[in-house]
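Written out below as structure tokens is the structure these notes cover.
Heads up, one of the protein chains got dropped from this complex, but the rest are sitting where they should.
Right after this comes chain A.
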Amino acid sequence: MVDITIRKRPYADAVVTQRKFLKKTARGKVVKILRERYLRDDVACGIENCRECDGGSLPFSGVASHKDYPQGHFLLPDTNVFLHQMDLIESPHFTSPLIILQTVVEEVRHRSLPLHSRLKALITSGDKKIWTFYNEFRSQTAVVREDEESPNDRNDRSIRKATAWYNTHLELTRPVRRGQPKPVIPTIILMTDDAANRQKAKEEGIPCHSTRSYIEGLSNFDDLSDLLAATDSNDLPEATASSRNVTLYSDYLPMSTLVAGVKGGQLHQGHFNANQYNYLEGSVPVPAFSKPVLLLGRENMNRAVQGDVVVVEVFPETEWKAPTDEVVDQDSTLKNDDPDNSGDEEEDAEIDAEEAKALGRGRQEKTQSSVKPSSERQPTGRIVGIIKRNWRAYVCHIDGGSLSSTLSTSLSQQSVFAIPVSRLLPRIRLRTRQAPTLLGQKILVTIDRWDLTSRYPEGHFVRALGRAESKEAEQESLLLEYEVPYRPFGKAILDCLPPEGDSWVVPPKSSTSPDWQNREDLRDLLICSIDPPGCQDIDDALHARMLPNGNIEAGVHIADVSRFVLPDNPMDSEAAARGTTVYLVDNRIDMLPSLLGTNLCSLRPHVERLAFSAIWELTPEAKIVQTRFTKSVIASKAAFTYEEAQIRKDDPHRDDDLTKSIRLLNSLALKLKAARMAAGALNLASPEVKIHLDSAESSDPIDVEQKEMRETNSLVEEFMLLANISVAQKIQESFPQTAVLRRHLPPPRTNFEKLQDILQKRRGMTLDVSSSGALADSLDQCVDPNEPAFNTLVRIMATRCMLSAEYFCSGSVSKDTFGHYGLASPIYTHFTSPIRRYADVLAHRQLAAAIGYQSLHPSLHSKQHVETILTNVNRRHRMAQMAGRASVEFYVGLALKARGTRDGKATEVQEEAFVIKVFRNGVGVFVSKLGIEGVVMFKNDHKFDPDAYTISLTSSAGKEATIAVFDRVTVSISVEKDKNTQRGKVAMSLISPVNTTGL
């Protein structure tokens, strides 16, 4: 029995033990609220072996790494330190023991949720010496807000009080004993960047430091100094710009005006999207207009950064403009801007003129050929305020041109520009002492602020990722850009693994073992797995056998991940946050610790493993007679690659049971596929390529080839689809409100219009998009006998017109939108890869509950909870796909370079390509062999027919050729390197039918 007590609250001290405050409700009423507060004396101070408190984790005598405190110290930072210097605190070099007050945690929570979650992650990770002290609940440190005191001042006072208490607490618990040496008493240092607060602390005799002055006293100052955010303006001379006070931007309106304006409809709120081709242009999609609001020029974009939630004011309709179709590159336009004196008026004027020209150019062209219909004009406006900044750390290069001294030994602090890898972001100015060493590296930079007087946002250096174009740096920068969480799993997460580690085995069968409860023993079945070569996380295995009644029993066995990943523990939350395993060309970012993914949950051959099985009885025509699900124990008999399985199946001399069962599975799969195709499933194509790596260590790419599809690929796929559909039906039946499902919405008809038109005009083919079945049929008709790759090309283009599939919670959308368009299935989920997808883990839990194996965790009964998880999983899934693609692109680039210089001399790579798009001054081509897309640009103007999708070129030799969409051309591909940014660019030019190198 737990100890139940009644807490006593002294009524005489009601001022301290009760809080009375006024609050405005959502409806605008002001109400008085009274809350209790129970003060206690058992809140632990957190220091090891404390005489009075138990359960501490901070070292007994602090650490003596600070030169002013040889007797040891602890650090107690205030709220602003966490709000502005989080990077510093998170740095592995920062090792001071931290005492974090409850007051601070709560203030951070109120000010910024992302920072709060970072702080929480830091506290729970266990990597640092951190103790959270609940000062508001300890009677000696509780503080009541006084009259005329702002909440901020109250919090500062409470932080000071807690610091003072700590210092006396240490003294009291370590008294001087006669005959013993004087005890060493470490100091608790208050760290705050608020000068007024420091002043008050000094008056009260509390040791305190600003972040900078504290860091300066540390032995590893050099490692940490660059991580300091630029906010502590008290200590640092401002960038020279501000002293000149040239205001470049207009001030934001106060928050209340913004909120009222948005409510009243005069202002509009939305996410800011920068234009990736023109840095002086951005747009904000708002619900009030069908087209996004256009923002032209620096002033109108008013310091917004990609992803910020902004408020825009729309100009009267007479001032509406159309977006430019010009490429304006900030690197070239602003090449000469000096990071140190961006307030220079002369130079400003120069830049302004340059930018005005860049903006005007497109405009003039339009008036000349003023055929542009007014329908192209878009609502135009300016940003008047920012609701929420969405700044994060960005991967950047240092702009070599902005360095004042490139001497590698120079340690002087200089202002430099960091150019983000993403073209959507502005250049960031940062001050650093290590600029020369950072040159040519990929670095991580965060934005701290963007002043009215500064053309560029100011940021600080977080850390270096490594040399640009080195695989490690590119890999990491890719993960950061796509926000893939890739840190190693923390201790708390690894503690959730079975304590036996990799020696864990399925316990011997007995009725008492919990692992055997309600589990079927399928160890004798002839189960095998078929996967790509080198696959380590085998999450599915199959079997099939004839039944005496002539039917066939087929089973899909999925790793029982939910046996190890229990709901609501740190490992589960981490997996939910990661959402999916991310596959890069030579790396894999696991969703689950690898002990599970590649060992305990991997259905390796000849080992007993726990599984979750779906078993069907099928007629020889592949009609389902009966479906059942069960938790099981299996022992896979073999792990094949697709190729091995294929060879085994096709080998007429082999006639063992395993081969027979593969043949049986294959015959069923063929029928299942036929049935699916008949129902209208699409056979889609996406450009998938495979990168050959030189060897495991150097992993230099040698070559790229397209992925091959075998019969056995489709065998596995069919059974996985069958399992997913069966499971989806079952969990939807059992949990109609919260089942985790996956759907693919039918694409709107308008998406196909362009493709239909091109096909009609160029090839005289029609595309029927009335249903997925009709589309599948008409795609089959799109065949060019002379061009076998043509059909694939059309499929790729059709796929791009479609929407992407998504996870959803069955209770949150109407039932008629459950369908999966691509698979032509009325219901679908993901069940078969719980090692690498979190949605599958949820589906496993729901299925286990549906068959009565265990009860469902309460969180999976909450629609809202499931929705939040799935929103995150969907986002992670998208990001993972993009990261994977970007990784392939990077390697294709490397492979091209390797191929180009194979024989020691630079040779051009020539490949066949299809034209997929025609522009006024270029053609878009797709190189199917490499799976890349590129644009061939022409400098001169040519005859362009937008209606017929053709462009006529005249080569320098006078030869004329007309190029149309779907034409096959030969292009030469090379990798160019941008001098300033070290960014590799794929450049293409036409070789045939005309050579366009000079055009």
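To be clear about the criterion, contacts are C-beta pairs under 8 Å (C-beta built on N, C-alpha and C of every residue); 3 or more make two chains touch, one makes a residue touch a chain; residues count from 1.
Throughout what follows, contacts and distances are computed from a predicted model.
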> Can you pick, from "Ribosomal RNA-processing protein 41", "GPI biosynthesis protein Pig-F", "Tetratricopeptide repeat protein 7A" or "DDB1- and CUL4-associated factor 13", the UniProt name of the chain not shown?
Replying inline: "Ribosomal RNA-processing protein 41"
> Taking the entire complex into account, which one of A:Glu36, A:Asp222 or A:Asp945 touches the absent chain?
Replying inline: A:Glu36
> Looking at the whole complex, which of A:His861, A:Arg875, A:Lys943 or A:Lys959 touches the chain that is not displayed?
Replying inline: A:His861
> When the complex is taken as a whole, what residues of chain A touch the one chain not shown?
Replying inline: 1-9, 11, 18, 25, 29, 31-40, 102, 109-110, 120, 123-124, 132, 134, 136-137, 568, 855-856, 858-859, 861
